[in-house]
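The complex appears here minus one protein chain, its other protein chains still in place.
The letters A, B and C name the chains in turn, as written, and every chain counts its residues from 1.
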Amino acid sequence: MSFSGLLWQLFAIVLALALAPLLTGWVNQCRAWMQNRSAPPLLQPYYMLHKLFLKDVVLAHGASHLFRFAPFVVFGCMVLACAIIPTLSTDLPLAPAADTIALVGVFGLARIFISLAAMDIGTSFGSLGGRREMLVGFLAEPALLMVIFTTAMISQSTSVATIVETLAHRDFIIYPSMAFAGIAFTFVSFAENARVPVDNPATHLELTMIHEAMILEYSGRHLALIEWAAGLKLYAYSCLGLALFFPWGIAEGDSMFGLLLAIPVLVAKLAIGGALLAGIESVNAKVRIFRAPEFLGTAFLFAVLGLLVRLLLETRV
Amino acid sequence: MPALLPIDVLLIAACAWLALGFAGLAAPRNLFFISKILFPLGAAVGVLCGLTSLRFLGESAQVAVLAIGLPDLPFHLRLDNLTAVFVLLLGFASAGISVFAAGYFRKGEGAAPGLMCLQYHLFLASMLLVLLADDAYAFMVAWECMALSSFFLVTTDHRHAEIRRAGYLYLLIAHIGAISILLSFGVMTAGSGDYSFAGMRAQALSPFWASAAFLLALAGFGAKAGLLPVHVWLPEAHPAAPSPVSAMMSGVMLKTAIYGLLRVSFDLLGTPLWWWGVVAMSIGLATAVFGVLYSTVQSDMKRLLAYSSIENIGLLAVALGLTLIFHAYRMEALAALAMTALLYHCLAHAGFKSLLFLCTGSVLHATRERSLGKLGGLIHRMPWVAWLALAGVIASAGLPPLSGFVSEWLLLQAFLFSPGLPHPWLNMVVPVAAAVVALVAALAGFAMVKFYGIIFLGQMREEALKDAHDAGPWEKAGLVWLAGLTLALGVLPSAVIGYIDAATRQLLGAGLADKVREHGWWMLAPISPERASYEPLIFLATIAAAVLLGRQLVHRLYHGRLRRSAAWDCGYVFQGPRAQDTAEGFSQPIRRIFEPMFRMERHFPTIRDERPYYSVKVEDHLWHWLYLPLARLANGVSALITRLQGGRIAIYLLYSFLTLIVLLLVARP
Amino acid sequence: MDFFTLTLAIPLVSGLLLTVVGERAWAPNLNIIASLGTFLASALLTVEIVAAGPRFAFGEMFFIDSLNVFFVALTAFVGLTTSIFSGPYMRNEQEHGKLTRPRLRLYKSMFQMFMFTMLAALTTNNLGILWVAMEAATLTTVLLVSLYRTPASLEAAWKYFILCGVGIAQALFGTILLYFAAERVLGETGNALLWTHLVDVKGQLEPTIMALSFIFLLVGYGTKVGLAPLHNWLPDAHAEGPTPVSAVLSGLLLNVALYAILRVKVLADGAISGSFAGNLMMGFGLLTLVVAAFFLSRQKDIKRMFAYSSIEHMGLITFAFGMGGAVANFAGLLHMTMHSLTKSAIFFTVGHAAQKCGTQLMEDIRGLIRINPVVGWGLMLGTLAILGMPPFGVFASEFMILTHAMKHHPWATPILLLALGVAFAAIFGKVQPMVFGDTHAKPLPHAPAIIPVFVHLGLVLMIGLWIPPYLTRWFHEAARMLG
Partner (left out) sequence: MSAAIPLSAQLINLFASVILLLAFAMLAQRRVLPLINLFALQGLTLCLSTLVVAFTTGQAHLYGSAALTLVLKAILLPWILHRLVRKLQVKADVEGLINIPATMIAGIVLVMIAFNVALPISQLSSAISRGTLGIALASVMLAFLMMIIRTKAIPQVVGFLAMENGLFLAATSATYGMPMVVELGIALDVLVGVIILGVFFFQIRDQFDSLDIRHLEKLKER
């Protein structure tokens, strides 16, 4: 770990903070285009955050300290997640702090806090949202772990940095297992980020919402932080997906050139990814809440299959 | 005067616990004396035990022979590193529980305090003796004393029929388990008649008999630990007991069963066979899935925790199985990893599950309510308990940065490196097991959110909850101690592994400590940092920094204004407490997804109902598939045999006559 | 007068005396004092035997060695505690109108006579006298069992008399056969029934006759031990007699009958090569154990249930002696001791419990711990002890029996454990609600004598944790004698 490494780490975090709302805006824009709507401005999320920060917090009478504390924790968790996922470089000082398993743990921690906060006021929708979020979570989490296991077995490591290094800088080998893992990962990301087949971030339709139901009672800076954290989560998942399945372009070591090159590559990859995400969302319909377990169960199965394929076909590779 | 050896200190501690118990009997109704003097002293003894074993860990074994026991088999005691790890667990966990208990017992509740004091300290002393015992007789005596004293504690409030039933079931299964353990010991002596553990170690058993011994031990200790299918007592007994006792049973007593399994399979039996591990792992997985699923659908807070204990025991059995597999194939580094996960999870579970049970105790005291359907919103009235319970909940859900995550992380790491096993079939199965473990961990989160959210968050479901009060100073102290342990185990894994490594090394001949120490005390990297690493302190610091910095920045750049208003709830007007999810409602998705796993009796309201209601009762399939048929069978046999006693004297004479004639005709020297 | 004479004379004399003065107010005290005297004499006798070795008395008529002196001491001790217990118990019965003064007189004198017959049976050297004493013990206890003169008690006594009478007749046939065999070796010297002489020549006794004789003796005395399927009198007699009688029946009479079998087994083992006698005893023991265990779960009457528990333990002990060898014999002797002490303690508490609740039906006995915690805890601990829970001594002996069985007869272990498990489930399931829970019963006019219960349980507890060295020596010697 070096001073410059530390600087780059900080830069990665700041970049994440900055890029996350942009990614959300970009996805929204793409979606609007594909759905023949007039698109909101690309910077709309920033405006929203700014406005929300300006607003007073209106707190329900029954809210406890946990309710006020939770947005910060969720935000903190997402910052940490973005800090350890190699976006630009694999040589991050914070990377050893948490490997992929711990990364799943971070997401889990955030989920627990947001669900608990949702139950805190004691409204019907709040607890409904909390319950559904945990439902999605308990199915998505193991699937994600299995995806990670598949990659971890290839690289003999659970450290994200090592995985990326292995995958990106070895001779190019086709791993069939990675295809399974990739599909599973896509499924999981949709569910985790409250995207269409499972949830719809753009509606408040009471009977179907998950994420929005949980944050109904939030306002002002709390809501801003949660929205920001949601953006960060999308960013983190995207970066994780890119790092696992399309790792090329991420710098190894802290050579200035490599790092500088990594920024535009990342932006480009994110842009493509975001557009794809919007596309998939647009061609799909939201499923009933009880189809979500099937959807995620499929993801889990794919992930396990990936693992088995890895063991069956590739152990001697 | 020779220096006091650690084993002597522990013996003195056991005697001290006994003495404290009998001191309580001297003044059975003097609540102040018992709760404010004896129980804190008991806690001090617990700390002493913990510190002694900390000091001891890493040293070579010490033995002692007491002058009591059978004529040719006096009590052998032995303190080695495996024992020391569990004594550590016992000492530190019991210290917190004892302090809590000092504030918990009140006047006019259940049995006389003096009696409770005796049973409680007897329970502690017998657990210590279980860990120290080095021959079958001493072990069985201590083991059954432990069962007995805890049985009496469970049935403290024996006026309720269901508590008596729970106690009966508990003691019955404990006894049957004990019989199985005794048989296992018997097999291990291999007919030499030497029932000291040293004698058993010296035997070289054939694979068949070694397997028999292992399976018997698994059944016997499994009955104590709550492994499927002999788990049925656990969800009955834990809720029935007073909360400190539930905490002690769940946090500490279940671990003695794990201790026994470790002792038998690694110490007494020598080299394991690979399929033992598969058996242990399969049972463990089934138990874990069963436990966590049932835990999510409970409506009684202590039952929920009890099922969660079953889940954790399942995970421990999985870790045990994995260790056995690795050890059987001489992959000692990986075996050490899995065993470290196992021991770590023992410690972690002792901390967080005791903490949670004690929290339910405080809630129970404040509200007199155990049913989740009648609680809610207690974070406002009981902030201490609520915030400390949060630590337990996070740890129990296996989330960073607390203790539960570390052990889960280690376990998953062990799974991850399982390929390379020489057995292709195993190679395939083991990762699937890892998937199940992941599923279980995630479901545990579901259960814990339910537990915490419904008890502490939301609106109060009953009017009376407004009078709830926070825990008293003693209770708080106990909770803080255990929460502190949970946190310490969460953020200082390398240091802790440095201690428990001695036990791993003793059992497997390999350990993690050297590799872990290489990379500094803040980093946990069991193999190498390139392969996997976890730095909980930095992890925690980063999140904390983000939280604080975020808050400061937001407040500095914008403002910190806040006002209160009614909740929004999509404009829905009727926001009474009944609009919230009930305990049953919260778990509805689980019941629906895993429907075949449960035996449900549901009542749905119809249009014609005058007073419509909905109810659901979840029961255990195994109870109906295994236990009731067994009971019917025994009853049938017994009905058949009772016909012997028909009351007619001529028939009785006939028996006698026939016996004589048959013997005369058949028996020949 | 030496201690042995005293041991036999005190119960005989006081028994006769009590038939005369048994209605006086101080008669119960006389009963206790006589029992105390017997106990002291037997204790001193024990000391003497332990110090000086075996001895004869009245020529060669009586013979006291380390085997029977231990039973003598145990019998005298349990007799003492039972007489202490029966004081307030019988007074309560009298005030409930169940017994009249003449009956009480009969009770006291028969109690002492019973003690005498048992002590005589234990100490006699002559197998014929042994038979006579056993029969006399039956007769005295028949009177004790029918003490209440209720239809049920008469029925129980009748069955007891007929079944045990028939049984003991078979034992007599066995004794005659034994004499027949011995006579061929020892000649018509009149010594042919003296055990000490028989032991010296046991190798020369005719095996065929000895086998036949042992079968008759086993079936005969086995009826009295309560071996299945000869046990049918036992639960009735235990349930319908006064509780102190149940205590001594279970605690002492069964032991004495088993002792008689043991004495004969030594001879049979000497005469017959192979383990003919041992196998028979193991078979009976296992059968008894299993049958009794399954009987337990359907009991409604508390005394009946513990009677079946006695049968079960007798089965276990018989099995232990059947296995033979130093360890098993040691364990069997220890188990006999533990069973006597524990079971009589249980019957003491059961007596008080039944008296308090006015019934022997278990479903009507509830919440003992609330009426009288001492009785409640006594019953609970006693039950746990008899079920073989450590740290009580029953576990110590069961541990030795089981481990020995595992070593030498592994096939029997599952059966033993099954029976013990079933018994545990049955007894504990019934006792727990009796001890715990709520109740409406009222206290009794005379406070129960509860010290005997805790003295017994205390001893049992002590032996579970620590067997005194002299006791060990004593057991070892006796076990060696049994071969």
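The working rule: contacts are C-beta pairs under 8 Å (C-beta built on N, C-alpha and C of every residue); 3 or more make two chains touch, one makes a residue touch a chain.
From a predicted model like this one, the values you see are computed outputs, not experimental measurements.
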Tell me the shown chains the invisible chain touches, ordered by label.
B, C
Pick from C:Leu30, C:Ala57, C:Leu99 or C:Val132: which residue touches the chain that isn't shown?
C:Val132
Touching the absent chain in the whole complex: find that residue among C:Asp65, C:Glu93 or C:Asp236.
C:Asp236
Quick one: say which of B:Ala333, B:Ala495, B:Leu562 or B:Leu653 touches the chain that got left out.
B:Leu653
Looking beyond the chains shown, say which of C:Leu172, C:Ile369 or C:Leu387 touches the absent one.
C:Leu172
If the hidden chain were put back, which of C:Leu212, C:Val290, C:Met406 or C:Val431 would touch it?
C:Leu212
Could you pull out which residues of subunit B are in touch with the chain that's been left out?
642-650, 653-654, 657, 661, 664-665
Touching residues of subunit C against the unshown chain: what are they?
126, 128-129, 131-132, 135-136, 139, 142-143, 146, 149-152, 154-159, 161-162, 165-166, 169-170, 172-173, 175-177, 179-180, 183-184, 188, 190, 192-193, 206, 208-209, 212, 235-236, 239-240, 295, 298-300
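Basically, only the chains that are shown with their structure count from here on.
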Taking the mean of the CA coordinates per chain, how far is subunit A from subunit B in Å?
35
Once you find the CA centre of subunit A and the CA centre of subunit C, what distance in Å lies between them?
78
Where subunit B and subunit C are represented by their mean Cα positions, the distance between them in whole Å:
44
Touching two or more other chains - residues of subunit B:
none
Write out the stretch or stretches of subunit B touching subunit C in their complex.
67-71, 136-137, 140-145, 148, 155, 158-159, 161, 164, 167-168, 171-172, 175-176, 179, 182-183, 186-187, 189, 191, 193, 195, 634-635, 637-639, 641-642, 644-645, 649, 652-653, 655-656, 659-660, 663-664, 667-669
Of all residues in subunit C, which touch subunit B in the complex?
158-159, 162-163, 166-167, 170, 207-208, 210-212, 215-216, 218-219, 223, 228-230, 232-233, 235, 272-274, 276, 280, 291, 294-298, 327, 367, 369, 384, 387, 389-391, 395-396, 399-400, 402-403, 406-407, 413, 417, 420-422, 424-425, 428-429, 432-433, 436-438, 464-467, 469, 472, 476
For a test of understanding, state which residues of subunit B touch subunit A in their complex under the given definition.
376-377, 379-380, 383, 386, 390, 393-394, 397-400, 405, 409, 412-413, 415-417, 419, 427-428, 431-432, 434-435, 438-439, 441-443, 445-446, 448-450, 452-454, 457-459, 523, 525, 529-535, 538-539, 542-547, 550-551, 554, 557-559, 561-570, 572, 575, 577, 579-581, 585-586, 588-590, 592-593
